[in-house]
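Attaching a single structure in structure tokens format; questions to follow.
All protein chains but one are shown at their positions in the complex.
Let's turn to chain A:
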Amino acid sequence: MTPRHMPIEAAQSLRYMTLLNTSRSLVGLTPKPEDCKDIARMIMELAVYEKMPDQVKISHKELERDGFGPNPFYQCLVAEVPEDHKSKDGHTKVGYALFFYTYSTWKGRTVYMEDLYVMPEYRGKGIGKALMATVAKVAKEQHCVRLQFSVLDWNKPSLDFYLAKGAEDLTAKEGWHFLRFHGIALDNLALEAP
């Protein structure tokens, strides 16, 4: 089974199932807002790994509101294992990739992969690789020419994972830095109107 073409207009969450004891994979389109509770759980797990859990301000409610509807702000792939392979604390949704479409004034349509995460007890089984390959597949179907994402400079396991797949570090190569206007800085800027 191959993923059906996912129209951009439809707000869908794609569920990706990996059978652990074979390399066969099943993909289905199952838009379920209740997946958001598991996605929120894993977002927090990833934030803890990135040493910034206090920066997580949204819950499954915002994820539901913003990911399902006529104008989704993100797309999400979820890796699910069968019930008999569930995690120590009883979860079957064990990984996710959250991404959205962006635009390069030089090259056109691009995909930005915001989060890629697999629970520690499910690593080393090709799930992360499969999630990313599916993001690449979706990108290809939507005629995107590039996949971008960011990694923390101390995160050696992730850096190695991506470099092995042909990723290039644009911060090192071309000197790009991420900047932001956040919270009060953003409000102040908006208030500067004459």
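Here is the rule we use: contacts are C-beta pairs under 8 Å (C-beta built on N, C-alpha and C of every residue); 3 or more make two chains touch, one makes a residue touch a chain; residues count from 1.
Note that contacts and distances are computed from a predicted model.
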One chain is missing here; what is its name in UniProt, given the choices "Glutamine synthetase", "Diamine acetyltransferase 1", "Integrator complex subunit 9" or "CDP-diacylglycerol--inositol 3-phosphatidyltransferase"? "Diamine acetyltransferase 1"
With the missing chain put back, which residues of chain A would touch it? List them for me. 8-9, 25, 39, 43, 47, 52, 55-58, 62-63, 66, 73-74, 98, 100-109, 112, 114-115, 129-130, 132-134, 136-137, 139-140, 145-154, 162, 165-172, 174-190, 192-193
